[in-house]
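Of the protein chains in this complex, all but one are displayed in their positions.
Order as written gives the chain letters A and B; numbering starts at 1 within each chain.
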Amino acid sequence: MSENRAPDTVRTIDADGVGGVERTQLQMITRRFLRHRPAMISLGVLVVITLFAFVGPYLWTWDHTVHREIPPSVPPNADHPLGTTTAGNDVLGQLMRGAQQTLKVAFTVSILGTVVGSLWGATAGYYGGRVDSLMMRIVDVFMIVPLLVMVAAIAGSVRGGTTWWAVALIIAAFSWAQIARVVRGVVLSLREQEFVEAARAAGASPGWIIVRHLLPNAAGPIIVAATLLVAVAILLEAGMSFLSFGIQLPDISLGQMIGDARTAASTRPWLFYPPGVLLVVICLTINFIGDGLRDALDPRQTMERR
Amino acid sequence: MLVYTVRRVLGAIPVLLLASVLTFVLIDLSGDPLADLHVQQPPPDPEVIQLQAERLYLDRSMPERYWLWMTGIGGNGDIGLLQGKFGPSTQSATYDIGANIAERLGVTLRLVGAAMVFALGLAVLTGVVSAMRQYSKLDYALTFVGFLALAMPTFWFAGLVQQAGVSFNELVGTPFFATVGDGTYQAQGLSPWGRFTNALAYMTLPTIVLMLTSFASWSRYQRTSMLEVLNSDYVRLARAKGLPNRVVVRRHALRTALIPLTTVVAVGMAAIIDGTVLTERVFQWRGLGEFFIQAVEANDSFALMAWLMLSGTTVILANLIADLLYGVLDPRIRYE
Partner (left out) sequence: MHERRKSLALAAAGASAMMVLTACSGSGGGPAEGEREVTWVINSLPAAWASTNGSGSVYTVQMLSGVIPHTGVWQPDGTYEYNMDVLAEEPQVINDDLDAGPFQYSFTLHEDAVWSDGTPMTGEDLRVTAMMSASPDEGYCTTCDSRGTTNADMIDTMEVDGKTITITLKEGLSDPEWMSQFDSTSASGGFYPSHLAEENGWDVDDPDELGEFFTWLHETRPEWSGGPWMIVDGDLENQVVKEPNPEWWGDPVQLDRIIMPFNTDEGTFVNAFNNGEIDGANPAQFSEDVIAELEGVPNATVTIGEGSTWEHIDINTENEWLSDVELRRAIFTAIDRDDIANRTYGQGFPDYELKNNHIFDSNSEYYVDHITPTGQGSGDTEAALEILEEAGYELDGDTLTLDGEQVGPFRLRSTDTVVRNNSVQLIQAHLAEIGIDTTIEMTDNLGEMLVGQDYDIVEFGWSGSPYFTSSPEQFWHSESSSNFGGYSNSEVDELTEMTGTAANRDEAAEYANQAMEILVEDAYVLPLLADPNYFFVNDRVAGIEDNLYSSLRATYNIGEWSLAE
């Protein structure tokens, strides 16, 4: 039973908890998503970019660091298809590494934010009353803080260089609240349902009910929110890099590359456009995938995004 | 209604209190307000550092500092949020955080106000058009533009906008758009009309940049909520009754579809505040966004805390107003 759990965790609110119905539900969702053309194309593009970022470095001659053999600041050519920097970095190598770090940050934020946010929101929604109101006040606190500035204020004084996971942790620490709020809303409406009552009557612990019954049923909104959080994290990281609070050199991220090459648009376009375009494309594909998922999971669901 | 308002205002107090604790602890732990003094070459007298530490209340324990920061009781008369004093600054002994914020508030409000008004107007317009022409080419195009806007880093987009502004100027042969500064100085001594065109010259580009993200997400939201209303029973009923389409859309659908937007706009305040930090830097406005960056760079703890409390209060207020508006706009909702 537990092996089978993952694929059929997606239920909707109106599902009556009957296995057969779930199956059709899942198939319907899949079919709807597959038919969402922009989302499918985006998924394809995102997979290609991910391969580029994670597999590319193994195939390509140059990494992102400075090498004495690389001629400084040359435009794209056969040896360096995207040109080189003044110091002697291969821009293609940088782009792969940059995309990799950016995606690592973004997915880590999304996973951490979603796990923490879901558990938090579900716990609050399940218990209700005082617990709920205390937990949601804390969520409110995180919601009123402008993400970028909070993150910048903290990251500005992180000692001894900032690595990708530090950046991810900081962003995640301030972006789980949105998901907590979404999940709580769904759980509030679920907790009085019969299958929850039944589980409770059968003596299931609250933890079990939250993880086994409530969260799977809130999966739709959670997945959509988690997807969109990826794009939010990418843009936040870029903003931090611009204010020079992001990942520190010699490591590199797309945001860092964009920030560094901000003045190079007309003089050295090979530094300016590749990271910017790649970042926009990644965010764009994620938005379309999120859109497709939303349409597929719950055509009536209206997710509010930041 | 009044009871509800009072209840909501009272409910905001614990949130603000919690926010103050979080802000205080995080900022207090993360920065060293004396960092600049430690770096100074040749190194200053230890006595100078000691005096500075005392001035910034760094000789007290953290709970004591929090208490001071909130109440000002036991301080030197320059601290205590409840007395309207924001605490000493690292930037200089006489740098008045409160006065500085007040001075810059106008600059930022001008930008935020313009951006919100235009973002909202455009978002409603495109959202409605998109919904009414669902699955048309126009809808797809607007959707794409919206997603593109959401995918662009603000500062990158700002560079493109500035360049476009300069190109426009070169095209028409007169410097119409300005790219740096807020134009306050330039407005001195101008006629009202001159002041208006001056404002237009200085505000257009930053407003475009700041409204981008909000416009995109609000427009998406407006589209969805409009679609929902258009597919609802009562709109179908209105149509079935034979009311002309325009009347249905304007009188029935649009009004209802606007209601949820109030909440979204309020929640979006935080994102706009984020945006001001980047926009003000790129256009060199000296508003609250720049105040924030300066405070980070100067390790100015109390200034940062003041800033974060202010923005927190703003967002809470915006949410409160949105909730109350909700009640006014939606006849179905009655607050008791």
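Note that a contact is a pair of C-beta atoms (placed from the backbone, for glycine too) under 8 Å apart; a residue touches a chain by one contact, two chains touch by 3 or more.
What you see is a predicted model; the values in this text were computed from it and never measured.
A.B. asks: Need the list of shown chains touched by the one chain that isn't shown.
C.D. replies: Even though it is not drawn, that chain still touches A, B.
A.B. asks: Can you say which of B:L125, B:V172 or B:V247 touches the chain missing from this structure?
C.D. replies: Candidates B:L125, B:V172 or B:V247; residue touching the omitted chain: B:V172.
A.B. asks: Spell out the interface residues on chain B facing the chain that's missing from view.
C.D. replies: 35, 37-45, 48, 91-94, 104, 159, 162-163, 165-166, 169-170, 172, 174-182, 184-191, 193-195, 197-198, 200-201, 281-284, 286, 290, 294
A.B. asks: List the residues of chain A that touch the chain left out of this view.
C.D. replies: 65-68, 72-73, 86-88, 159-161, 244, 248-250, 260-264, 266-268
Operating definition for what follows: only the chains that are shown with their structure count from here on.
A.B. asks: What is the distance, in whole Å, between the centres of chain A and chain B, each centre taken as the mean of its C-alpha atoms?
C.D. replies: 24
A.B. asks: Using the touch definition from the top, list the residues of chain A that touch chain B in their complex.
C.D. replies: Chain A reaches chain B through residues 137-138, 140-150, 152-154, 156-158, 231, 235, 238-239, 242-243, 245, 255, 258-259, 262, 265, 276, 279-284, 287-288, 291, 300, 302, 304-306.
A.B. asks: Within their complex, state which residues of chain B touch chain A.
C.D. replies: Residues 14-15, 18-19, 22-23, 26-27, 30-32, 147-148, 150-156, 159, 163, 217, 220-221, 224-225, 228, 260, 263-264, 267-268, 270-271, 273-274, 277-278, 281, 292-293, 296-297, 299, 304, 307-308, 311-312, 315-316.
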